[in-house]
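First, the structure itself, so that you have it in front of you.
Shown here: the complex without one of its protein chains, the others still in place.
Residue numbering begins at 1 within each chain, and the chains themselves are lettered A and B in the order written.
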Amino acid sequence: MTIAGLDFGVIQRALPFLLEGLALSFFLTAVAMLGGIVLGLALAVVRLSGWKVAAILAAGYVNGFRAIPLVLVIFWFYFLVPLALGHSVGALQSVIIAFILFEAAYYSEIFRAGLKSIRPGQWQAAYASGLVYFQALRFVILPQALRNMMPLMITQAVVLFQDTSLVYVISLRDFMTSVSIVANRDNRQIETYLFAALVYFVVCAIGVASAKRLSAPGRAA
Amino acid sequence: MIKASTPAFRSPVEIVQITPAARAAATDSGHSNPMVAISGLYKSYGGFEVLKGCNLVVDRGEVVVICGPSGSGKSTLIKCMNGLQPFDRGSLAVDGVAVGDRVSDMTRLRARIGMVFQHFELYPHLTVLQNICLAQVHVLKRSKGDAQAKARALLARVGLPDKERAYPAQLSGGQQQRVAIARALAMDPVAMLFDEPTSALDPEMIGEVLAVMLELARDGMTMIVVTHEMGFARKAADRVVFMDRGAIVETAPTKQFFDAPRAERAQLFLSRILSH
Partner (left out) sequence: MNYSWNWSILIQQPYLGWLISGLELTLVISLSAWVLALIAGTLVGVVGTLPHRLPRALAVIYVGLFRNVPLLLQLFLWFFVVPELVPGGWGHWLKRDLPFPEFWTSILALGLFTSARVAVQVGSGITAVSRAQRMAAFASGMSVAQTYRLVLLPQAFRIVLPPLTSDFLTVFKNSSLALTIGVFELTAQSRQIESFTFQGFEAFTAATLVYLVIALLVTFFMRALERRVSLPDSMGAAS
């Protein structure tokens, strides 16, 4: 199929290959999100608790990971994981670890802001009735905070989906890498990259729109 | 007071019928087993001394009103009583438990003391019924059925029997505060602390909340109330405590405080607040 002199048949023919790559991108996003949210929540809770030493360590972790490029983190773990385990490891495994640890730092900041935004009076009311820290967190604070943070968490997921394209630097075959493979193999950069841009745009636009819908005012508490 | 003479020989000591008030009158620090015993309480916050050596004893069944200009430390003092605010020096015992003790003791103490806040602090994501049941179930380990039955009874008592499925945002300020009182009462507390319970209410709703508090006082609840509502103090309080700039300036039985306050600052405060 040709449009304006560009041969989009290249994409038609490569579609199965590209879709496999897209599936890997989604998979990476999901795994990194789940791991990142769990670890990020733990980090935020530790930072807001009273354990000074743990809070400082958590803060160091979060600020450290947020100051360095994701590409560098990917290189770090691509090099470090096989070394630590003593045997060679697939690119996917080391990248998953890299992404989870990296995203946790960003999710932790979202959670920390969300938890802090709950009025201190709510903590006091919970304590005053005899609840302990973790009970207050679980029954009073988190339910309110999660509701407020949902739009931010979805936006972060969209950013994460875009970040997965960086596995290109270790040639892991996600959507971005697959697209570039096809582009170079068939020497059709224009069509393939434009197609890739369209796909990313659609997916991300849907994500951003759902985040906007959730943060629309007038939602019942 | 009943005089009883000894049969065999005359004792120089009169044996008297002992009431708490008589005991208090007869001896210096004449309270035994008080609800709250505060001695020499100091607290600083960021280099600023908020509490400067406060002493206060509150007996069981007493209703004490704490008043004073803003910044006098009233809120801080009451929040020290259930451990929400730590203090730097001094001793504080509530219902026999020394505050500042082990965390587990503090938690159990808080379950026995109810607190009502200036901004109600109902949990916005839970219904009225769920608000009242939450601590009952998770702290007192009551069954859901028992907790709900108690909640409904208390809602009826504060005059809101049909609001159990409403969310706090759907209630007026006065209604929210009454629910907050019910929430605190659901724990069957031995004492209730009130931190300016009507200060955030529109004038027409203050009455409904004070009515509930008056009833509580008449039923014999030990209450410590930080408030500007002098009408309530006159009707319900046994004693009035006047604080200014971190210190307890005057403590007197209600009638005496209003008729003839001794401290000059208290006189000034009263004249300002009553001239409205």
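Rule of thumb we're sticking to: a contact is a pair of C-beta atoms (placed from the backbone, for glycine too) under 8 Å apart; a residue touches a chain by one contact, two chains touch by 3 or more.
In this text the structure is predicted, and so the values were computed from the model without any measurement.
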{"item": "Missing chain: touched chains present in the view", "value": "A"}
{"item": "Residues of chain A (touch criterion as defined above) contacting the omitted chain", "value": "64, 67-72, 75-76, 79-80, 83-84, 86, 158, 162-163, 165-166, 168-169, 176, 180, 183, 189-190, 193-194, 196-197, 200-201, 204-205, 208"}
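Keep this in mind: only the chains that are shown with their structure count from here on.
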{"item": "Geometric centre distance via CA averages, chain B-chain A, whole Å", "value": "49"}
{"item": "Chain A-touching residues of chain B, taken from the complex the two chains share", "value": "79, 82-84, 107-108, 110-111, 113-115, 117, 119, 121-125, 134-135, 138-140, 167-169, 183-184, 187"}
{"item": "Chain B-touching residues of chain A, taken from the complex the two chains share", "value": "119, 121-122, 124-132, 135, 139-140, 143-144, 147, 220-221"}
